[in-house]
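Remarks on the structure that follows.
Only a single protein chain was left out; the remaining protein chains are all shown in position.
Chain lettering (A and B) follows the sequence in which the chains are written, and residue indices restart at 1 in each chain.
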Amino acid sequence: MNKLYSNLFKKDWFGLLIVVFFGAIIISLLKPAFISPFNIYVLMSSISLMLLVAMSQMIIIAIGQMNLSVGAIGGLAAISFAGLMEVYHMPISISACLGIIIGVAAGFFNGYITAKTGISAFIITLATLYIFKGINLGITEAQPFYKIPEAIRFFGNEKIISPIPYLIIIPLIIVFMMWLLMTRTKIGRYMLAYGNSIQSSELMGISSTKIVITAHVISGLLAAIGGMLVVCRLSLGTPNIGDSWLLPSFAAPVIGGALLAGGKVDVLATALGVVIVAIISQALVIFKVDPFFVQIFLGFMILFAVLVNRYREYQEENKKKLFSHE
Amino acid sequence: MNKLPKFIYTNQFGLLCLVIIFSIFFSLVTDGFSSRFNLYALTRVASIDIMVGLAMMVVILTGGLNLSLGALGVSAAMFGGWCMQSLGIPIIPSVLLILLFGTFLGWINGYVTVKTGVHSFIVTLATMSIYFGFMTVLTEAQSFKYLPDAFTDIGSMKLFYKYVSPLLLFSLFIGCVLFYLFNFTDIGRKLIAAGANPSAAELSGISVNRMFVYCHMLSGFLAAVAGIMVTMRIGAAIPSIAGHLGFDWLLPAFLAPVLGGTLLSGGKITVFGTILGAILVSLITNGLLLLDVGIFWVRFFLGVILLGTVLIDKARAYFTEKNMIIS
Partner (left out) sequence: MNSEYCLEIKETNKTFPGVKALDNANFKLKKGSIHALVGENGAGKSTLIKLITGVYKPDSGEILINNEKTNLNSPNDAILKGVSVVHQERNLIRRFSVGENLMLNNLPKNLFNLINFKEVYKQSKKWLDILDLDIDPETIVSDLTVAKMQLCEIAKALSMQSKILLLDEPTSSLSPQDVENLFKLLKKIVNEERVSIVFVSHKLEEVFQICNYVTVLRDGKNACKSEKIENLDRKQLVKLMIGREEQIVESNKKIDDNSNKVLELENVNTYLGHKKINMYLKKGEILGLYGLVGAGRTELAKSIVGIEKILSGNIKLNSKPIQISSAKEALEKYRIGYISEDRKKEGLILMHNVLDNTGITVWSQLKKYFNFLDDITIAKKVVPYIDKLEVKTPSNYQLTSNLSGGNQQKISVAKWLAAGTDILFIDEPTVGIDVKTKGYLHELIINLSKNGTTIVLISSDMPEMINLADRIIVMKNFIIKGEIYNDHNYQSISSSIMEYIHD
């Protein structure tokens, strides 16, 4: 029994689950409105959207890099999705395909240049952030696309059963697939190996180029899907979709125990990180706190989470040091 | 045939050529580029871009980044607005307070980075939100529109037959001071050495951590200057002068040093190059707008330029290395 407890505690997500659980209880005791069906519905909708953003950054953190263009890719896919439907009256499926193609292409662009030139992903994605955002604004001229088919609005806003929105279906499936990817597939394990040690993984014959490109393609794809889901929720395709994604995209994985150096990410913990951020944002609204405090809070949370993660790594390393010196 | 002077081969010379070429191009192709009105506006924009570029440059020197410089600049500007409008503090003390405040915020960035060992990217990503959030909350997103006339008048002053804004001269002056700092002082050399090779610098008797903190403080100072300039230009202290979370400043802040030849890995900066880079960015932005390209595509072009610059830079490094191995 003791072994079960200690194994559970080691898992990143367990601690977070406790935090979520107790946090939710405390908040609902103070403000019962928190657990009203409506509020839970709003919470779940916002979690649905944020999950994709977090996963998109998480996979890049796994290989030890950063993707600053997640918001820009999401935004570009979003307006293309909406625009195709409004302007060219294309069916939903075709428009969604375009969105997906954009995500994949953008991700491939990022990954290819990063892998082939060895320039840091940070700088590449900083440039593409402006390139994709620029294309976005160039196409939309800062005007949103309004005329979205009813089916989209329905998907983004209706509930399956009381508080559970349709919106959450796709993110849940994706979280599950990401979990499978990172824990049970060769390519996912190779990505983590690469994030752990580029040298060791190359010595074992893992192709760095393949890993980097694949990770960025997945990142772009997830960002694009996220953008399109936002369109469903808003029933609008506005050019500023994705503008506020950068901070939360890092916050959730980091709260979930990810190390920015790479090689350590936990899908479930990241998802719980999303939940925590969403709950906090919601709670601040319910307590009528200035919404900008969310920004401040997120900032502190990131710092705090990074420090905690570093501290834990440091403790692990020290334990090992004692081992090796006989 | 005499050997061409070394200057020809530098990055800066290339930039200078580009500035001249683009200026000529835009004057010919648009109507209004070389108008007094437009050039005046250009000098005002360029002055901000120069300050912002220099603010990022001094942190890139350490091999790090200052993502918070927009948020920092806005916070400093709003603080100044509050001092001048709400507290009625006279201009000169207010300006000093603004600069002090900006330096202080920069110190926070540097201190946290150095003490925790966390990369300045993450630290300034976090402080970007924190500073912007505090600023918004404390000012309740209100603007300070009733600033002393003497202050705002500088923003609309016109010199040299109404072509040039004093703001540009001021930026260039600061550029000169920085040039002096990095080339003719003990502390400047130490800052550069610390950024170029922290281990070697530390072993040679330089306190690298302290130098990095100084760089961040300087960055905060320069960002505050930029905030002051924008406030003078607009005539009011508004929370949105640098965009959401200060994002708007980040593109010129990066482009200027990178175009100018500053190495992102640290240890090599060029004040003159950054200034030229900033001027080029302002120039291109201005010209494209006049060409009715639409402000929206401007961002796209600048992103492409950034990408192109780093690719060319990498290619250049690759070929020089190849040649070094052969020789």
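Definition applied: a residue touches a chain if its C-beta (ideal position, glycine included) is under 8 Å from a C-beta of that chain, and two chains touch if they have at least 3 such contacts.
For clarity, every value in this text was computed on a predicted model and none was experimentally measured.
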{"item": "Selected residue (touches chain absent from view) among B:Val29, B:Ile187 or B:Ile312", "value": "B:Ile187"}
{"item": "Touch criterion as defined above, residue of B:Val29, B:Leu203 or B:Ala315 at the omitted chain", "value": "B:Leu203"}
{"item": "Omitted-chain contact residue, chosen from A:Ser69, A:Asn136 or A:Ser201", "value": "A:Ser201"}
{"item": "Where the unshown chain meets chain B, residue by residue", "value": "184-190, 192-193, 196-197, 199-207, 267-268, 324-325"}
{"item": "Chain not shown, touching residues in chain A", "value": "180, 184-186, 189-190, 192-193, 196-197, 199-206, 263-264, 316, 320, 323-326"}
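Rule of thumb we're sticking to: only the chains that are shown with their structure count from here on.
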{"item": "Rounded Å distance between chain A and chain B, as computed from the means of their C-alpha atoms", "value": "31"}
{"item": "Residues of chain B touching chain A in the complex", "value": "112, 116-119, 121-123, 125-130, 132-134, 136-137, 141, 244-245, 247, 250-251, 254, 258, 264, 294-304, 306-307, 310-311, 314"}
{"item": "Residues of chain A defined as touching chain B within the complex", "value": "66, 113, 117-120, 122-124, 126-135, 137-138, 140-142, 243-244, 246-247, 250, 260, 290, 292-300, 302-303, 306-307, 310"}
